[in-house]
Structure formats: C-alpha cells, structure tokens
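Of the protein chains in this complex, all but one are displayed in their positions.
Coming up: chain A.
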Amino acid sequence: MSKAFSNAKKGELFELKAELNSQSNSTRKEAVRKTIASMTIGRDVSGLFTDVLNCMQSPNIEIKKLVYLYIVNYAHTKPDLAILAVNSFVRDSEDPNPLLRALAIRTMACIRVDKIVEYLLEPLQRTLHDQDPYVRKTAAVCVAKLHAMNPELVQDQGMLDSLLDLLTDGNPMVVSNAVASLMDIAEYRPDFFKIDSPLVMKLLHALNECNEWGQVLLLDALAEYNPRNHDEADAIVERVTSRLQHANGAVVLAATRIVIANAEKLSSDEKRMNSLKKLTAPLISLLSANGEFQYVALRSIRIINQKYSFLFQNDVRVFFCKYNDPLYVKFEKVELLIALLDESNSSIVLQEMNEYASEVDMDFVKKSIEGIGRIALAHEASADKCVELLVALLKAGHDGVTDQAVVVLKNIFRSYPQRYLSVVEVICNNCESIGEPDAKASMIWIFGEYAEHIPQVVELLGELMEGFSTEPVSVQLQLLSAAVKVYLARGHEGKGLLESALRLSTKETYSTDLRDRGYAYSRLLSCGDEVARKVVMNERPAVSDTRGEMSADLQADLSRNMGKMSSLLMRKSASLRSPTAPPVLTVRDSDNLLSMGNDELLMIDDGPTDAIQGRENGSEQFLGTDDLIGALPSVANGSQPPQKDAKAGNLLDELFGAPGKRIDRQALERVEISFNSSGPGVSSSMLPVAPATAPARAQPLPPVDDILSLPATQPQK
C-alpha cells in the first residue's frame, strides 16, 4: 500500500518534470503553479530544482514570481544549484522595469546561501541609489536582510553609510524603510545607530507624509529617543499628538507610548495634564475594534492606569462587559473594573460584577466572583457589600458558583478575621452543595478556624472524615489541620476526630506530604496542648490584594514597550530579547527547570510578572494549602532562608529524625519565632524578588511541588 502511494507520488513528480520542460508557455505556467501548490502543502518538490530554474527565463511576471518563491524556499537545500539562478537575478536587477529590479534584489536577499550573498553586493549598492523610489525602499530593507546574514560584509562595503544617506531621501517610504532597517540592525549592535536630535526633527516632519505603516515604524524609532530638554520633549509630544486621531490602532498606540514616555519631561504640569488627557478618548475608542485588538488596547490601558488612573476614573462604564465579548476581553475588563473601583463608583461596579456572576460561561462567572472577593480585600469600605453579594450567591446554590464563593470567602476571612461570623453559619448550611476540591479545602479550613463558633462542627467534620480516603490530598491536608484545630478548641469533644485524622494520615496514606504533616502534628501535640495551641492557633499573616498592581519597575518597562509583545505578555522586555541579540546579563536556571513546563518556568524566569500570572491563573491566589495550616509552613515547604534554616532545621530533625524523643519547650518556642519571622508563606525566600541579575543558582532548588505551588503561596503585600 505504502509503496503504491510513493510510486504514485513519484509519477506525479515525473509528470511535473515533463510539463516544466514543455515548449508551451501555458503548460509550463500551469506546471509551476502545481509545483508551488505542492510546496505549499508541505510536499518536498526540491527534486525539480533545475527544471523550475529553467522557467526563470520566462517573461511572464507571474511565473517569475513563483519561480523566485520556489528558489527562496529550496535554495538552502540545493546551494550549488541556486548559484545557477544568480545570473538571472543580476540581469533582472538591471531591468528597465522598477518592479522587476525590486523583485530581483528582494528575492536575492532572502536566499540564505553564502555564495549568493557575494553576488548580491553589486546590485544592492546600485539599487540603493536607484532613481525609482520603489526600488530604493526595497533596497533599504535588503541591507537589514544582508546584515542578518553577514554583518561584517555590510560594514566592509560601507552599506550602513548608504543606508544612513537614505534617511535624507525625498521619498517618505524610503525614509521609513531606512529607519526600520537601521533600528533592526541596531538591535544587534546598539552602539552603531543612535537617533539624535536633528534626525528626530526630520522624522517628525516625515511622519505626516508616510503611509500608516511607515508612521508606526517611525514612531517606534522616535520612542527610543530620550529628549535632552523640556523644549524638545514639548515639540515631540506636540507633533505626535495629532496621530492619536489616526484610524490605524497601531499608530494610536505607538503615539500613546511616546506621549507617556515623555510626559514627565514636559516643560510644565499644565502641558503634562493636557497631553495625558488627550489619550483617554482615543484609547477608549480602540475598544470598538475587533476582539484581538481590544485585548491589546485593554492591556495598554491597564498599564497606563496604574500610573495615571485619573485618565479613566470617570469612564468606568465603558469597561462593562458585553454579552458577546470574547472571554479574554471580558477578563481584561474585569481586571480594569477592579483596578478602577473607588468610593464614587463602587456600587455600580459591584452591581455589574454581580450581574456577571449569574452569566452562563462558568469561567467568566468564577472570574467575577473572584473579582468581588478581591475588591473586598483591596477596598475595605466595600467589604460588607461584597460579603453580602457572595452570601447571596452562596445561597442561590448553583453548581460552581457556590464553590467559587466559598473559596473567595475564605480569603475574606483571612483578611478580616472574626468579622463575618454570621457567614460561617450560611456556609455550614450549604456544605452539601460544595464539591470541588478547592472549595472543599476552603470550607474545611473555615470549619477548623471557626471551630468555636460552630456548634455542630464535630459532626460536620466527622461526616467529611468518612470520605477521607477518596478525597484529593489538598482536601486531606485540610481535614487533618481542621481536626487538630477542633481538638484544640473543643478539647475532649474533638478527640475522636483527631485520632481518626492522625491515623488516616499517618498509617493509611501513600502521600508523603500528608504523612509528614501527620507526624509533625502528632509530635507537636505530644508536647502538650498549650504548646500546640501556640503554634497552630498563632496569628495569621494578613492577606490583601493589590488589584493587579505591578511593581513600579515593571510598570515603567511595560509602558516603554506599550503595544509590543512584552507589554501584552506582561513580562519584562529583557526576557523577550531575541536569541541573536546581545545577551543581557542574567543568570537563569531555566535549563534545569525545562522539564517542568512553560508556565512554571515563566514564573521562575522573570520575577515580578509571576504576581500577575499567579493572580490570573490561580483561583487559590492568596494562600495555598500550606498557608491554610497557618502554622507549620516550613515543615511542608522545607526551604527557609539560610540563617533561619539552621534553627528550624535542627528542630525539624528532632521532630522527624528521632521518633519518641522528647523535645524541650525552649526549642519549640524557637520554632515558633522562626515561623513568625519567616513571613507569610515560606516561599518568600525562593521567590525571585531579587533583581534578575541575582544568580538563581545560589538558592536551593526547591522540590517540584513547591514550584507548582508558587503562585499560591505568593506573599501579598
């Protein structure tokens, strides 16, 4: 079967070969088309190289273009044969028709074969001074192409100077392509080309003449310039502001980037306010574009909003979600609603969020409920209203909604301990409808934490304990902790519960985490209830929400790159530097971590972003299960800042290493101290809060599951 197939294929190639060599123009044309069609769908037709090359002499421009395309595609596999095409290219580059001249050098510069590069030099030099602007603009880009292949050659031939000459060309498109080319080369060699003041004025002038793409290219280049004084900044911003009215969103965003970058350098506060205020309307207008571009606009607004929130404060309604918005647009809008919430608009925003919580799409529903919870943490004045909404959602009892509401309420309990006691009862009454592990874990944590206020807590947990073995580890860990807390709060009443929890987690489990924690608790309890209470019922570090705020450092970096990839990924631009560009001084441990998948890697890689990532992805953003225990984080996490490590480490050795050995009280007090001082979640020590230059290797590589829980244990400021 397979043989027949390959024969058929061979036959087809054979046929094509014959047709390519046919005398008839139309047959040849059809054959070239067929060949390219095969190439397009990924079939290897490189065997026809010489035959296709023969068709290159055709006067028909369509055939010519197709043949060129073919050569570009296969030249690197047949470098020796590709040389045969050179004569034809060189001849075309001297053709009276500018279209052909341009086509010839454009194609030639795309062929990445060393030998051909040499033949390109002469035609390229010539076409850089061609009389036709269409050819010159093509040649300008060719210099960058050539530079990417052979930088020394470009330098030796003085082509960079020719390119610089083109900056004073009379044709706007030649100028914009020359600028783009120079900026491209400058990315490899930052020292070679700097935009200076006279050039800035020239580019600002050319801006009016260029087509939309040329404008973006010029604006991108202008954004790199750092004005020397107030007057220059004034002039740049003034000239660029008119671009905000352009129909092309990329032009608008590129202009916005320049206004933001120069805002602080303007000569007066009044000018600054005026220029910034002109941004609001055009940016909001971008929200009437298609979904993809809305996403770009919303992310840019988020970045600007952190620094200049007054720009959007009065327009909160434009960020209300439409029913048919794509999910990623809705998510961005919710983020903005949270960020923009203040005294004046809190009631309409919350009402709107509540509306979303009863939508159809479960992901969106969860995001909105999470949003309500985050508002409660970030904006204390709204907390009561948020809890009220969440309780109503809880009572409505829809699948998923209840779960998410409990997860969110747990965070609120952490932030405002003992304030919403009445809600505990509602949760108890609805505990039947809570199913997801996250939600269950949260609910059990609440049971444990408020054991004193729930009369039926022993029964409730008892029922849950019956299904212990079928629960995922995250829930089991919570059950164990809750049992300990109930025992400590209710004494004798909770003893049965505690005993079964300890037995199940130490004797009948394969999970080492669970077993370790089980043993840790039993050792702790063996030191007496008072000691255990001190450790377990210790005050929790408070959690809060920064409403997606990023570090000033990151914000500045993202504004500088507004509309670019890094700003959309919300990552530092340095992390996206191309592999060919000069390396930035960062030590990464990425190689060791590759096996863990991209997203984890991403968090290790570039510090501050993970805060955002974590908040976006994690439904459990404030505390991981380890935090939920509240008291024994280091036992689970195993990594501590070095100096503290010594203290805690010894003790843990004692806890684990020598069964039955008695531990002195003083030692335990010390553990307690170190727990407290280690701050919320131990992971603070291994989070890359240090600048990117800090060698990641210096820190102990945490075990896999710690990395996985990184977003969860992220300390919140």
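We adopt the following convention: a contact is a pair of C-beta atoms (placed from the backbone, for glycine too) under 8 Å apart; a residue touches a chain by one contact, two chains touch by 3 or more; residues count from 1.
Definition applied: contacts and distances are computed from a predicted model.
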Among "Trafficking protein particle complex subunit", "MHD domain-containing protein", "Protein YIPF" or "Glycosylphosphatidylinositol anchor attachment 1 protein", UniProt-listed name of the chain not shown: "MHD domain-containing protein"
Identified contact with the non-displayed chain, of A:M159, A:L203, A:I236 or A:A254: A:A254
Among A:M183, A:M273 or A:M537, residue touching the chain not depicted: A:M183
Absent-chain interface as seen on chain A, which is shown: 25, 33, 36-37, 40-42, 59-62, 65-66, 69, 97-100, 102, 106, 110, 112, 132-134, 137-138, 141, 144-145, 148-149, 171-174, 177, 180, 183-184, 187, 208-213, 216-217, 220, 239, 241-243, 245-250, 252-254, 281-282, 284-285, 288, 290-293, 295-296, 315, 317-318, 320, 322-324, 327-328, 331, 352, 355, 358-361, 363, 367, 398-399, 561, 563-569, 571, 573, 576-581, 594, 598, 601-602, 605, 617
